[in-house]
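First the structure, in the form of structure tokens, and then the observations on it.
Shown here: the complex without one of its protein chains, the others still in place.
The block that comes next holds chain A.
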Amino acid sequence: MHKSIAALGLASILALGVSSGALAAGEKVSVITPFLAAIATGEMIEAFKAKAAEYQWTVDVVDTAGDMAAFASRVEDATTSGANAIVLVSVDPTQIQDQVDKAKAAGVPVITIDGAKNASSVLNVTSDNYVLGETMTKFLFDQIGNKGNIVRFFYSAHPGVHQRELALDAALKANPEIKQVADHYVAVPGQVDDSRAAMDAMLLANPGDGAINAVWAAWDEPGIGANLAIEAAGRKGIVIAGIDGNPQAIDLIKACGAYIGTVRQGFGEMASIAAGELNTILAGGSAKADELYAPVELITRESLGVTCP
């Protein structure tokens, strides 16, 4: 057993050794998310880190892989460890209100990127998710002539994604000739594979031509999974649209397959805006507002200048 003590001791020394790089000079900013595996979240965090490097901040990134209890614990750890600021990415702070309140009480400013406004956080930078959902839904419905059958891939646990779903609900109500024939609550992480499997099943359950006309993906990764299933099944006459402006989705749009559109969220811009505002806050100033929006853009073959055969 003395060997196990040595091994554990060695591990702790390694831990401390690895940490030495993180204890550099500058403001210490803790970036915490439960969803680092999502491409958009990763993009925001990378963009934030790039801006943080310009400001010479030390950034610690923590991912809890969908575990909200661990997420709450890591926010507590960041508060205790004397972080100068906490940045929460892709999460509604209401889900860990007590921990956000404690950070505020300890004088640690909390900002969210792609999250939600909160009384104890100083800023949320996001896109207007309802507008995102509305823009994508209108485009998708127009593409199928405002009638036909759609399937929905959704994830209501994310507050922003839920707003997009509400936009779809409103559009379905306003377009009675469009029916939702199936839906799937996407598993996160593992969203692409999960969505592919779900789409496989939906295609089998709705086999005829025109049984499914469109796939409404609350964000691009489920749409990419659905695209894989449609390609594998060789089904024609189904179009897909998503949200986020994921580079893989844009490639698929260019490839003239089922994927026809995405609404680009300015993830990089969100992170840049958040970092800029945080720099002001750390210097003793205040954010311009408690919620700021980054611009959005509908990306289609037309906007990309692609002509399909």
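In this text, a contact is a pair of C-beta atoms (placed from the backbone, for glycine too) under 8 Å apart; a residue touches a chain by one contact, two chains touch by 3 or more; residues count from 1.
One rule holds for everything that comes next: contacts and distances are computed from a predicted model.
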Candidate names "RNA polymerase sigma factor", "2Fe-2S iron-sulfur cluster binding domain-containing protein", "ABC transporter permease" or "Imidazole glycerol phosphate synthase subunit HisF"; UniProt protein name, chain not shown: "ABC transporter permease"
Given A:Ala47, A:Ile96 or A:Leu168, the one touching the chain that is not displayed: A:Ile96
Residue of A:Ala70, A:Ala197 or A:Leu292 touching the missing chain in the full complex: A:Ala70
Sole contact to the chain not displayed, among A:Ser156, A:Asn206 or A:Gln248: A:Ser156
Touch list for chain A against the chain that is not drawn: 1-5, 7-9, 11-16, 18-19, 21-23, 36, 58, 60-63, 65-70, 72-74, 76-78, 80-82, 92, 94-99, 154-157, 159, 162, 185
